[in-house]
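A single protein chain has been removed from this complex, and every other one stays in its place.
What follows is subunit A.
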Amino acid sequence: MVSESGTYVYAVGRNLDEEVLSGLEGVGGSSVRMISHRELTAVVSTVDLEEFGEAALRRNLEVLAWVEETARRHDEVVRRAAAITTALAPFRLVTIYRSDDAACDRIEELYDDLVLVLDRVDRRSEWSVKVFCRARSVPSATVEAASSGVAYLERRRAEIRDRQQAAGEQQMLADQLFWDLVPGAAATRRLPPQDQKLTGRREPMALNASFLVDDEHSTDFFELVNETRARYPSLDIEVNGPWPPYSFAVLDKP
């Protein structure tokens, strides 16, 4: 049986010059190419459905090494494309069509939304801001010998209450911090805080947010972040970027 192929779409953008990306390797190993539809250009590559078909994906998405390799390659292609245009709408991981024609049909269907998204992200980049609650020193009162079981239990309860209260306060501060940064961005999006098992940090994450920032105003945004560092000494703020505008190219159309 001859293996079937599909068209993997990385992103759609304006004013993309095919020459610049020629020779770039896409997911699954074949070369990245471009297909045009109206004034839009889709960055695509051909994939083997033996690896990227629905049944295969079901299997492969369970293999973390495969997911990582595919995600990193996808990201690399999107970043290279983002570097040569101001307006690029990245697609989700593993967006695959039966053929180039099918991809163009979908782009036509999404045309109005894609134009809106491209206008929104034009000359802007995504910045990730993650906030961690700094570890607090534990009061040494717990060291004193327990005089009685009742006293011990009361103290334990008070400790738990204090800890919960402190966590609530930290969360409130992180929320405030988010709103302090909002004026510096054209759009914002809050992602679910990452689990401690995934971050590998002892401190819990209180905020996982993305900010779409004008490229020409990114310095102002960093200044804003630095101001908040001073204002919220109990929080550890981690900024990362620039990212292609992944979080702001979301088409939630059925």
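Heads up, the rule we're going with is that contacts are C-beta pairs under 8 Å (C-beta built on N, C-alpha and C of every residue); 3 or more make two chains touch, one makes a residue touch a chain; residues count from 1.
Keep in mind that, in the parts below, contacts and distances are computed from a predicted model.
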Per UniProt, the name of the complex member that is left out, chosen from "Carbohydrate-binding protein SusD", "Putative transporter component", "Gas vesicle protein GvpA/GvpJ/GvpM family" or "Cytochrome c": "Gas vesicle protein GvpA/GvpJ/GvpM family"
Options A:Leu24, A:Leu57, A:Ile84 or A:Ala186, residue touching the unrepresented chain: A:Leu57
Contact residue for the chain not shown (choose from A:Ala135, A:Ala151, A:Met172 or A:Leu191): A:Leu191
Hidden partner chain, touching residue among A:Gly23, A:Gly149, A:Pro183 or A:Gly200: A:Gly200
For subunit A, residues in touch with the removed chain: 54, 57-58, 61-62, 64-65, 67-68, 71-72, 74-75, 92-98, 102, 106, 109, 126-128, 191-192, 194-195, 197-200, 208, 210, 218-219, 222, 225-226, 238-243, 246-247, 250, 254
